[in-house]
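Below are the structure tokens for one structure; questions will follow.
With one protein chain removed, the remaining protein chains of the complex are shown where they sit.
Chain IDs A and B follow the sequence of writing; residue 1 opens each chain.
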Amino acid sequence: MNYLIHLLIYFDIYVIVALSLNLVVGYCGLLTLAHAGFYAIGGYSYALLALVWGWGFLPAVLAAVLLAAVLSLTVSLPAWRLKGDFFVLATLAVQALVFSLLYNWSNADAPLGSWSNLTNGPFGIPGIPRPEILGVALTDSRHFVLLATAVAALSAFVVRRLTASPWGRVLVAMREDELAARGLGKNTRLFKVQAIAIASCLTAVAGALYAAYVGYLDPSSASLDESILMLSMVIVGGLGNFRGPIIGALILIALPELLRFLDLPDALAANLRLAIYGLLLVLMMHFRPQGIGGEYRLR
Amino acid sequence: MKIGAFCDTLPHGRVLLRAEGLKQAFGGQIILDGLDLELREGEVVLLRGENGSGKTTLLNILTGNLEPDAGAIHYHAHSTPRSYRFPRPWWRELNPFDHFTPEFVAREGVRRTWQEPRLFGAHTLRDNIAVAAPGHPGENPVLALFAPSRSARRETELGHKADAMLARLSLARRQDSSADKISLGQTKRVAIARAVVAGARILFLDEPLAGLDRQGIGDVLELLAFLVRGQGVTLVIVEHLFNQPHLHGLVTTDWLLKDGAIRRTDRKGRGDDSTRPHSLDPSRVSIRRPAWFGLLAGEDMEVVDELLPRGAMLTRIRRPAASKHLSKPVLEIRELVVSRGPRVVIGLDDRGDRVGFNLALYEGDISVLQAPNGWGKTTLLFALAGLQAISQGLVQLRCHPITSLPAWERAKLGMQFVMSDNHSFKGLRVDENIALAGYNNASPGVRALAGRTFSSLSGGEQRKVTLAAGLNSAVRPVVNILDEPFNAFDHSASLDAVKAIKSSRAPGTLLLVPSAV
Partner (left out) sequence: MQILLNGLISGLSIALLAVAFQIVYLPTRIFFIGLAGLYAVAPYVGMTIQQTFGLWPISMVASVAAVVALSAAFEWANHAPLTRKNASEGAHLVSSLGLYILLVQLVAMLWGNDVKTLRTGLDATYHPFRPLDDSVLTGSQLFMFGGSVVLLAGFLVMLRTTDLGLRLRALADNPIQFALYGYNVNIHRLFAFGLAGVFATAAALLTAYDIGFDPHTGLHATLLAVVAVIIGGRSSFVGPIVGGLLLGVIRAQVVWHFSARWQDAATFVVLALFLLLRPQGLFGQKTRIEAT
């Protein structure tokens, strides 16, 4: 039972990540590799605010969301001018900078959370507290799963309503033909800023949930590998609709569990899992470029 | 700018758009040279000018797609006019509400269409129209999320409007089908309708009739007439010569773009035959020969015209003796069908049925395929070259099927291509360009340019090198296929090109050119 709850919590987190990433990649047609950066920013903000300053869950997550929204400009402003490979590179730069900051903003002599040792560098932040909501501490996973599922459902609702709205319709128009959309008077720059900000906020929430659940966070959550993993999730699952990313999140959960039956040593299993992801990406591009349940093919 | 004295008597309203002293140059070549113009409410302007005279550039500038080097543009369509002066100082770009971009110009009631319809492929037809509506509350994500009822009300209203518009276009039951499932003429009309729903006061149309069959032309003209009379939209139309006569009943004003400036003339008597779009017999029109034709045909040549589907014409020029023993064709195209995306481009007949395209090129022929813009000349060229997949049909070179061969195999078998653009290695030197073509005994005129980088040559020099290299690229040439070889050439340049073509060793030559009227 505990094992199922554990899986469900991970699934909740991945669903938020995949749905939000799909907003950028699938609806705006912008291939970003910076998503893990915002995930980690959310996680670190929550961890530090809760652990060092003793903030409650909701205010801490709210602050994390605001920070992610502001920092998302580092991705959306380049999207004003850059296209294709150039944009991918710019997001890579953002990703590398975030990782570098989290990894290096440390000083062994100063206490965690102080200005000279904000992130504790490669050692990460241990002992992140579980949230307390309405006076109930969610230390038990059975309680935490309720929170995670509620947040995931709320996120899904938000994404669903937004993509079905006229706002989402403009995003798709912009993805299909940006110049034509601009010619109709749509301020596509503003739409990009909005979409990327919303996606970054959502993934920051997912990051905060992750930090709160696992209780430990290190810079690898902002690594490029993490971004690639998130990307393969939406690409394999499918881009440009509601169903695709959820399928992607399911596969991400199911694959390691299936590999368990092979009874491999741990290190090898992790490598094999990633290798399968790589293979899936290649095969998808050849045989089903829109993903398993998606509607949009990458340009 | 001179406005004819009788202009004032015409029922034209106030000035909607004024441009002063527009200048634009590309790489030293001056396109617009202090151009002035004025557009009044209710006018239907036909923007004319030769290929390369800058019609599209002007259109791009007036719609905010391109920033001119100098000049000023004033938009008066709304009660508060807006002016842009160029060159714009960099600090103006810091103000997010003052940019010269398509979306900001669009807010001044200016819309445009492109030669391609550019509908949003992932949207249904209804959404293609609905997405264009300005000021939709649901386009604000906060409102979309927290006040869906406001958005929904507008959405219902818009849905009715879009459906009504589609019904007007006789697409009443097709609201939910996607844009690539309807004919080209229909997509063009939806694209125009979309621009109007977006609140166009001034609509710029880039070749709205290109590539359409007679039915499609009639439908688009009917829509344009409705916009002018029913909706009071002011139109500026760029249209290819071939299709210009169709617009006769509609146009009130001509702008002739020449030497970077506009000469304006007003047409009298609009409305004479405006109830019925002027129709035209293509067989009668296309007898007119382009200027270079005489050079090519000479005096002792036999000239035979054949009509092809959808307004195209094939003219064979051959020595009279050659026709007596009609040899085997050097190039034969049988029942060719080529599609771009979901739409068949080559192989339709006048009624839009998929019958396949046929053409045979005989020994000693210089054949000229004249076709209107949008007919699919470039697609045909790419299909022959092996750069574009062929859906169906057969292409034979000297009775040897080449349909499944890659481009380089076709080139080795003796097909020589001269493309109209992107036809050379721009970063390489001229001698490297001709060495790559395998052209060893270059003419002195070409050899004189040898050491220069191709991109540093003038347009004329570039064409000369390309023509020479292209027509000498095969060891044993069989056919030459040239795309618009005389485009924007003056008399002496055309003469040189004709000489080059006539002196080619290939037994057959096919020229693809836009129809002249």
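One rule holds in what follows: a contact is a pair of C-beta atoms (placed from the backbone, for glycine too) under 8 Å apart; a residue touches a chain by one contact, two chains touch by 3 or more.
Everything quoted here is computed from the prediction, not taken from an experiment.
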The chain left out here touches which displayed chains?
A, B
Of A:V52, A:I133, A:A164 or A:L224, the residue that touches the missing chain is A:L224
Cross-chain touch to the chain not pictured, restricted to A:L62, A:L97, A:I133 or A:A164, is A:L97
With respect to the chain omitted from the figure, which of B:A70, B:L145 or B:L428 is a touching residue?
B:L428
Take the complete complex as the reference. Which residues in chain A touch the chain that isn't displayed?
31, 78, 81-82, 84-86, 88-90, 92-94, 96-97, 99-101, 103-104, 179, 224, 228, 231-232, 235, 267-268, 271-272, 274-275, 277-282, 284-286, 289, 297-299
For chain B, enumerate the residues touching the unshown chain of the complex.
26-27, 60, 65-66, 385-387, 406-408, 411-412, 417, 419, 422-428, 432, 435-438, 470, 473-474
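Just so it is clear, only the chains that are shown with their structure count from here on.
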Per the touch rule above, chain A residues touching chain B in the complex are 158, 161-162, 165-170, 172-173, 175-177, 179-188, 194, 198, 240, 295-296
Which of the residues in chain B end up touching chain A in this complex?
63, 65, 101-103, 106-107, 111-112, 114, 118-123, 127, 130-132, 134, 136, 138-141, 144-145, 148, 151, 154-155, 194-195, 198-199
